[in-house]
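Yeah, one chain of the complex is gone here, protein chain that is, but the others are all in their spots.
Chain naming follows the written order as A, B and C, and within any one chain the residues start at number 1.
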Amino acid sequence: MDVRDRIAARAAQELRPGEVVNLGIGIPNRIPSLLGHDAGIFLHTENGLLGVGPRPMAGELDPDLVDAAKQPVTALPGAAAFDSAQSFAMIRGGHVDVAVLGALQVSISGDVANWAIPGRDVLGVGGAMDLVVGAKRVIVTMTATTPSGEPKIVRECTYPLTARGAADVVVTELAVFRRRDGALVLTELLGDASIEDVRAATAAPFEVELEDRRAD
Amino acid sequence: MDVRDRIAARAAQELRPGEVVNLGIGIPNRIPSLLGHDAGIFLHTENGLLGVGPRPMAGELDPDLVDAAKQPVTALPGAAAFDSAQSFAMIRGGHVDVAVLGALQVSISGDVANWAIPGRDVLGVGGAMDLVVGAKRVIVTMTATTPSGEPKIVRECTYPLTARGAADVVVTELAVFRRRDGALVLTELLGDASIEDVRAATAAPFEVELEDRRAD
Amino acid sequence: MTVIHGPIAPEEAVAAIRSGDTVMVGGFGLVGAPLTLIDALVEASDADELTIISNNIGEPGRGLGKLLRQGRIKRGIASYFTSNPEAVAAVNAGEIEATLVPQGTFAEAIRAGGAGIAGFYTPVGAGTLLAEGKEERVFDGVPHILERPLRADVALVYAARADELGNLWYRGTARNFNPLMATAARVTVAEVGEIVPVGAIEPESVHTPHLYVDALVRSR
Partner (left out) sequence: MTVIHGPIAPEEAVAAIRSGDTVMVGGFGLVGAPLTLIDALVEASDADELTIISNNIGEPGRGLGKLLRQGRIKRGIASYFTSNPEAVAAVNAGEIEATLVPQGTFAEAIRAGGAGIAGFYTPVGAGTLLAEGKEERVFDGVPHILERPLRADVALVYAARADELGNLWYRGTARNFNPLMATAARVTVAEVGEIVPVGAIEPESVHTPHLYVDALVRSR
């Protein structure tokens, strides 16, 4: 299994039936195909649809139905369409249960940087800030390090912030962290990663409170 | 013709085809039956309907269709229903062309007092303030004096204000006033009223700029 | 969150309301008011010291007027208490506290409560009795006042139609404050005239998406 699929699969286990979930571009977008049909999750896309269904079959493409990545989607029975103010009212008002998103950096206190690289690419923010601030639970999915080996979990973000203290859960290919009392804590090792592996891939000290993995 | 009907009839002449009009309780509510069917006016009621039609016939009463006075109405073809936040967004945002309303007092600078009597009855404001502030044009319809003979156009309102400088036109049974450069000016005498009659029924000095009455 | 498995009894639904709670109740007068839920609150609940956010406090002995007669309302937030003379009398006798809000501000504040907006500036009410104690600020030469959002523990709303997921559709002027209140409470209970299968309300016709609705109750 591809490393990004493994991260997506572990993040998917955080979702509970009945929850309204917004999925970001990248790793989070791999979650739908990993979820069972009976997962009971309702997908929200900030461009105005609750009840996002699978990609359309060839020949069934509807140009009026896209997701936030502007890719074609379908609407499930029971879907609701709404304007952007209503959509972000849902997000900002705390009615979206979970946002799963990618990040460039996450600080050990849960600050998230996921929209811009300093000095360039500060011209697109989209709904990133709204989602990170508004969703009841924010799950960050990312590889532990950049392609060049720099840890993405850091003491303080050096990339432009999306929001402070916003990450509730961080899932990498090595580990799951949860924010407790304002700091990310290592709660689970993934695959055959050791605590030392995680420390080596993390640019900040952290507490360890390993939990039994629930059976599922 | 009843004095209130005469006031309503004169106020109705201020309305132009295509305008969206909100009518208050009392004299303004007499306007619909005085308007021709081809007047081309669109009636808005702040409880959530644009395109208010006549009162329903007996046996056609729809409990889900009422006006702001909670009286049964009909919806004309092309009517739109909306929630209260949208309805007041229309009002506050300046999308309702005209509000015609009653008042207890209007000051010579156009301040309107139409929702409360000092010391009692300060428990119901409804949409009065929103309408007086938000409508593009505010037409006040009222008898020139109270039943006990007190003028209703005054130097300064002694009743609790609805909004400052809001009345654009005031129609009584004696006269039409228009607000120009921040002050009400007498522009038209009604019935057989003289300027002296109007002065006697008005508790503030005012300018006189009589206009030819348009033919209609 | 959406976990609705068929309608529940109104008595069960109002058990979510505890003494001291703030409760939003939809309706413009009795039009679009959740009368079955109000009756259940009157008859099957002991919760008192309630703060009621509703455009009116019912009419004498009708709708919220029943709850008023029981002496269970501590405070009302409304735009028009006057439609129930018993509410006016209760305020004047000091039996309930009254907060009067212009109707558009009332609607906007509930919307803000549901939309995560911490405050907004409106010109409505500036310079009047109803601006007392509120911050004033001039924008573009026009005085505005700062209004804060309204939120509740429980919202009781009425819709003509729901699907089995809890998507709501309102009819005519029975919509009024209901869709706003549905967004602004910890728990939203929707009383509905009918429940249709999932998919029977087209996506574009959903007025209140199901994520706002925690339970459905059928009108009696």
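Keep in mind that, in the parts below, a contact is a pair of C-beta atoms (placed from the backbone, for glycine too) under 8 Å apart; a residue touches a chain by one contact, two chains touch by 3 or more.
These numbers come from a predicted model, not from an experiment.
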| item | value |
| --- | --- |
| Chains shown that the absent chain touches, full complex | A, B, C |
| Of B:27, B:66, B:81 or B:186, the one touching the omitted chain in the full complex | B:81 |
| Listed residues C:28, C:80, C:106 or C:170, member touching the removed chain | C:170 |
| Sole residue of A:29, A:87 or A:172 that reaches the chain not shown, by the stated touch rule | A:87 |
| Residue among B:20, B:171 or B:198 that touches the chain left out of view | B:20 |
| Residues belonging to chain C that touch the chain removed from view | 108, 112, 115-123, 139-140, 142, 144, 169-172, 175, 203-205, 207 |
| Positions on chain B contacted by the hidden chain, ascending | 17-20, 42, 44, 49-51, 75, 77-82, 88-97, 134 |
| Contact footprint on chain A, counting only the chain that is left out | 45-49, 62-67, 70, 75, 81-85, 87-89, 91-92, 116, 121-130, 133-134, 160-164 |
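Note that only the chains that are shown with their structure count from here on.
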| item | value |
| --- | --- |
| Overall pattern in which the protein chains touch one another (line/ring/star/complete/other) | line |
| Central chain (distance from its CA mean to the mean of all protein CA atoms) | C |
| From chain B, the most remote chain by mean C-alpha position | A |
| Pair of chains whose C-beta contact count is the highest in the structure | B-C |
| Centroid distance [mean C-alpha coordinates] between chain B and chain A, Å | 54 |
| Where chain B and chain C are represented by their mean Cα positions, the distance between them in whole Å | 29 |
| Centre-of-Cα separation between chain C and chain A, whole angstrom | 34 |
| Residues of chain B whose C-beta touches two or more other chains | none |
| Interface hub residues of chain C, defined as touching at least two other chains | 111 |
